[in-house]
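Omission of a single protein chain aside, the complex is shown with its protein chains in their original locations.
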Amino acid sequence: MKNKTLKAILGTTMAALLLAGCSGGSPSGGSSSGGSSSGGSTAPESSYPESDIQMIVPVGAGGDTDANARLLASYAEKELGVAIPVVNVKGSSGTVGMEQVRTGEADGYQALFFHTEAMLPKIAGIYDYSLDDFRLAGVCLQANTTLLITHNDSGFTTLQEFIDAAKANPGNIEYGMAVGGYPQLVGLALEKEAGIDLNLVDIGGNADKIAALAGHNTDIINVEYALVKDYISTGEFIPLALLSAERNPLFNDIPTAKEQGLNMEFGKFFFVAFPKDTPDDAVNTFSAAMKASVENPEFVKAAQDSYALTPVYMDPEEATKYAKQVEESLLKYADLFTAANN
Amino acid sequence: MGDILTGFVSILNLPILALIFLGVFMGIIVGAIPGLSVTMGVALFLPITFGMEPIAGLALLCGLYIGGTSGGLISAILLKMPGTASSVATTFDGHPMAMKGEAGKALGVGIVASFFGGLISYVILMFLAPFIARFALKFGPYEYFSIALFSMTMIVSLASGSIVKGVLSGMLGFIIAFVGIAPITSFRRFTFGIADLSAGFSILPILIGFFAIADILEALENKYKKQDLSTQDFKIRGFGFTRDDIKGQGFNFFASTLIGTGVGILPGLGGSICNLLAYSVCRGHSKYPEKYGTGIVDGLIASEASNNACTGGAMVPLLTLGLPGDNTTALILAGFMIHGITPGPLLFRTQGPLVYGIFAALLIANVMMLLIEFLGMRVFIRILQVPKNILLPIITVFCVVGAYANNNRVFDVLVMMLFGILGWVMKKAKLPVAPTILAFILCPTLETNLRRGLMKSQGSFLPFLTSPISCVFIILAVVMLVYNIRKEILNAKKA
Partner (left out) sequence: MKQYSDLITGAVSLLIGIALLAMSIPIGIQENNLIGAAFLPEIVSVIIIALSLKLMYDGFRAAQDYEETVPEFVKNYKGTAVMIVACILYAELLKPVGFLITSIVFLFLTFCLMTKKEETNYLKLGALTIVSVFLIYFIFTKFFGIRLPAGILKGII
């Protein structure tokens, strides 16, 4: 262990030195590369990447999206040989950051890292752009970990008991969510698919939801497995269903909603996207680096250990097709979503 | 007991101590530079911790957290510029002290108050964490609304001079907070069709504007004022203060430490208001409230003890429930998760040595903070030797970078400049800015929880009064308000 720590220290010091070093070297290095690029647009494009690639994460620092972006960046950096600083641009459910990338220069030096929620503004009817207005470089991670979960004093311990209870007391079982976000969509879909009526109450983000459930201030929430696994082992929280097509091998004992007769699939996929007009070369180069990272066993282990994610690589075409599919499956709840928020 | 020992031993080796030192040192730098925040520092170092042993990485992050929170006092005292919202109140008395030639004393008192405030909160964390965390879970929307309402009444005690003007300033803070997407329903209000406004204003550009930009405008206006040549004593002996200087500060110190720890423990409140709350409580209790803001140690101790105590408090829900209270603790949570460790109710049982290792790291980081700042204050203070006409413009450029880097938007730079102008105008109109900041920070908590509460109760106001905790705070708020209005009327009659 000591050895590993020592290595870590060395690593840190090296990183610091490197930072200082590249700062010393960069004025000259930078100007020479600048010279070649100002030499005209005829310069061969295969030189990408020549400088740092900004990875914009449209949510604040902290949380799974930010952590996953930093994880991917730290591996893709090694593949591409340039720094990939993660830049948080938060606000308006991610649209501020998404807008910054979408309207930014399409040169491959500004990428967006986000997940399925990127499609929500369009589904909610707030913005009319969606992933079609970007160029996907690929998908790198999937989260088949969304659980419907309750606390141990709610009076129901299985999905069926919950549905029965909800039918017996329409509008009285409280579902904690955040208005305008993914959890609201899940809540509305649950009401529709199970044919029940819940009291959908705004509670906030993940931390607020877990606090509310642990304090018995709400009855049922949807949340990612990794964030509540301790609560499940202590028996304080009872998972009702996994909202995924198949059981997750990382926690095989939690049944899916589908096998319990409820047609609900709400996974998340994390992707990298560039502005629409970004050259093929840049997109493909970046995508290849994503592929190499996803295939790196260390990356796989970190993704599984941290948020129980499934590393999956999809190339630009597959990713675009997949995103379209997911969007269509979500669009069937669009009416419910807009009706609830207007 | 075995866990405590193993935990401490796991920290006590050279590489980890070096990492804590690095963290504290970098934290102090990030905290002291106006515009750079602790969150940014932690975010910067987070990927580096991916490859380390869990305890090594977390020790580094804890060091950053403590150093960064404390480092804010340096720029707050010397430059009148709060590095983050948690050192706003430090400027109120810290900077006037520096202007009176007592910069050394102010730094020394601030550092020592930080140290002991942090120390007590870590001890509370170590022994009481699981119990108080459970209690904090009882807080739902009703309770958070009432606490926010009660905290709002502190605006009155933050108003220096006229109470009418103080409350008006507070209301201005509300207006600023209203802009953007309304909580709960995502209704866009007061954005005037400007897309950039839909995300609302963030605190950092506003703070920098109010303090730094307004300050340079004022300095320009008073360019021809005769400067009394500094009588600053740059030779600091020990911590720069004597026993007499801090005589009778016991109440101030303990009250502020408890307020800081308490605010930190409630994850829904956001730690950044603790310094303003502690300051206003101490001022309300003081026998000489009129002296607050003129450069007395009382206010400085209140602010610095509370904001460092808040770090210990914020670790309570993080370690025992896995709940981060602010952006910085959210990043530290990510630091756990990346190693496959989920903070939560089992952490103490399954990861005992790690938890106690973190306690040890916090305690050691706190001592290192004391040492680095003790030595460093002799260097920092020299910044006062730089003439104002050189120092202020350079700081402005730092502020531009800080405002930009906060959310990587050029728009925030414009926001900072406009709030700087607003701050200058408010100074001319003798409207205090502290109530504006407090109201701005509290408004979302107040409004969100009011509406969440009503959503939960399906429209009834009754639970706000029937929840015991909520009821107590509402009564306290009413009492505070009546008491202050009565005092104001009596004062008016006397005059």
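Here the chain labels run A and B in written order, and each chain numbers its own residues starting at 1.
Just so we're on the same page, contacts are C-beta pairs under 8 Å (C-beta built on N, C-alpha and C of every residue); 3 or more make two chains touch, one makes a residue touch a chain.
Computed from a predicted model, the values in this text were never measured in an experiment.
*Asks:* Which chains here would be touched by the one that got left out?
*Replies:* For the complete complex, the undisplayed chain touches A, B.
*Asks:* Where the complex has a chain not shown, which of B:123, B:394 or B:482 is the residue touching it?
*Replies:* Counting the whole complex, the residue in contact with the absent chain is B:394.
*Asks:* One chain is left out of this view; which of B:100, B:134, B:165 or B:291 touches it in the full complex?
*Replies:* B:165
*Asks:* May I ask which residue of B:17, B:99, B:128 or B:182 touches the chain that does not appear here?
*Replies:* Spelled out, the listed residue whose C-beta touches the missing chain is B:182.
*Asks:* Touching the absent chain: which residues on chain B qualify?
*Replies:* 36, 40, 44, 162, 164-165, 167-168, 171-172, 174-175, 178, 182, 185, 187, 189-190, 213, 216-217, 219-226, 388-390, 392-394, 396-398, 400-401, 404-405, 408, 410, 413-414, 416-418, 420-421, 424, 428-431, 443, 446-447, 450-451, 454
*Asks:* In the full complex, which residues of chain A touch the absent chain?
*Replies:* Interface residues of chain A facing the absent chain: 19-20, 22-23, 26-27, 30-31, 34, 37-38, 52, 54, 83, 85, 87.
In the analysis below, only the chains that are shown with their structure count from here on.
*Asks:* Taking the mean of the C-alpha atoms as each chain's centre, how many Å separate chain A from chain B?
*Replies:* 30
*Asks:* Which of the residues in chain A come into contact with chain B in the complex?
*Replies:* Residue list for chain A touching chain B: 1-2, 4-9, 11-12, 15, 56, 60-64, 66-67, 70-71, 73-74, 86-93, 95-96, 99-100, 126, 174, 179-180, 199, 201-204, 207-208, 210-212, 214-215, 217, 226-231, 233-234, 236, 302, 305-307, 341.
*Asks:* Please give the residue numbers of chain B that touch chain A in the complex, ascending.
*Replies:* 13, 15-16, 18-19, 22, 39-40, 42-43, 46-48, 50-53, 56-57, 60, 137-140, 180-181, 183-186, 195-196, 198-200, 267-268, 317, 321-324, 327-331, 333-334, 337-340, 342-347, 350, 407-409, 448, 451-452, 455-456, 458
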